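After this line comes chain A, so read on.
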Amino acid sequence: METHQDQESIIPPANRWIRRVKKIKSNKAGLLGAFIIAGLILVALTADLISPYSYKEQDLTMMNSPPSTEHFMGTDEFGRDVFSRILHGSRISVYVGVVSVGLSVLLGSLLGAIAGYYGGLLDRGLSLITDLTWSLPEILVALLLVAVVGAGVECVIIAIALTYWAQYARLIRGQILMLKNEIYVEATRSLGATDFTILFKHLFPNAIAPVIVAATIGIGQAIVLEATLGFLGMGAQPPTPSWGAMMSNGTAYLFISPWVIIFPGLAMMITVFGFNLFGDVLVDIMDIREDTLK
Partner candidate 1 sequence: MTLLCLENISVEFTTRDGCVEPLNCIGFDLDDGEILGLVGETGSGKSVTAQAIMGLLPFLDGRVSQGRILFKDVDLLSLSESEYQQIRGNRISLISQNPMTSLDPVYRVGNQIVEGLRLHLNISRSDAAKRAKAVMTSLGIANSEKVFSQYPHQLSGGLKQRIVIAMGLCADPELLIADEPTTALDVTVQAQIIELFKKTTRDRHVGLIMITHDLGVIAHLCDKVVVMYAGTVVERGDVATVFKNPRHPYTLSLLGCIPTFGMAQKTLNAIPGNVPSVRTFPSGCRYHPRCFHAKPVCVKHSPETIRTSKGTLVKCHMFSPDWRKDSEKVG
Partner candidate 2 sequence: MWQFVIRRLLLMIPIFFVLSVIIFSLIHIVPGNPIDNLIGPGMTKAHEQKLIEKYHLDKPLPVQYAIWLANLFKGDLGTSIIEKRPVTELLRHHLPYSLSLGLTAIALSFVLGVSMGILSAAAKDTWIDHMAMVVALFGVTIPAFWLGLILILIFAVWLNLLPVSGSGTLVSLILPAVTVGLGGAGLIARITRVSMLEVASKDFIVMLHAKGLGKKAILLKHILRNALIPVITILGLRIGWVLGGTVTVEIVFARPGLGQMLITGLFRRDYPVIQGSMLLLAMGIVLGTFLADVLYAFTDPRVRDQHQ
């Protein structure tokens, strides 16, 4: 494996990426994942154009009607079209997933890099906090944080970002610890490079690959966490459609109109499945050892 990584680092970065794209093309599961993600983004962008009904248009004559040719995923307790609401709900999911994971990667890799690079007491302190945050169930941390910052989409984003950073901090720290003793770092330092240059110009780009993978899978997890918070009534507030809130409202009518719960859940499952498939393939094409991701 080590020799493998050595070979990898000899290949110029540009070629490395070309090779990686080629690898995705030859992997069916990865392609499927990529299609699901692309489809989701497309739906989120064009929800207004492609949805057959408005997401808030109530039709009280059509309350809780089962799937039919008119409403092929049925309607909810206000007679709103479930399919249209799912399409619009993807916006919140994508938005929360991408932004919250983006923020947590930023925070996590910064703290992880500093801890790994400087070591010592700073590392110990940061690592204790990181490990504690990481070992607590994300739903507990997120609930606590939502309680602090309040309900609503932005608050959920902050809560998820503050829950997830630990995972990326651990990854980056481990990578930096491994890389900082390499000869080329010593060489750069002897040429007079500052800590900042070494850390962000040399170490960071080499340490980021496993984080990209973890973040891809993390977006899927964040979407689930957002939905879970929404389900508990702490996510996006009505009338904004979010998958979690849709299912939360649906529980009261579980016996009458189960489609209100089944379809948003399926949408979410396919989404998360897509991110996971794509992430699993990234592990393969970026030549990451699986155990670094645990």
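Basis for inclusion: all candidates are chains of the complex that A comes from, given by their letters.
Just so we're on the same page, a residue touches a chain if its C-beta (ideal position, glycine included) is under 8 Å from a C-beta of that chain, and two chains touch if they have at least 3 such contacts; residues count from 1.
Computed from a predicted model, the values in this text were never measured in an experiment.
Q: Which candidate among 1 or 2 is in contact with chain A in the complex shown?
A: Selected candidate, touching chain A: 2.
Q: Show me the residue ranges of chain A that touch candidate 2 in the complex, using the header's touch definition.
A: Interface residues on chain A, with respect to candidate 2: 128-129, 132, 134-140, 143-145, 147-148, 150, 220, 224, 227-228, 231-233, 247, 251, 254-255, 258, 261-262, 265, 268-269, 272-273, 276-277, 290-291, 294.
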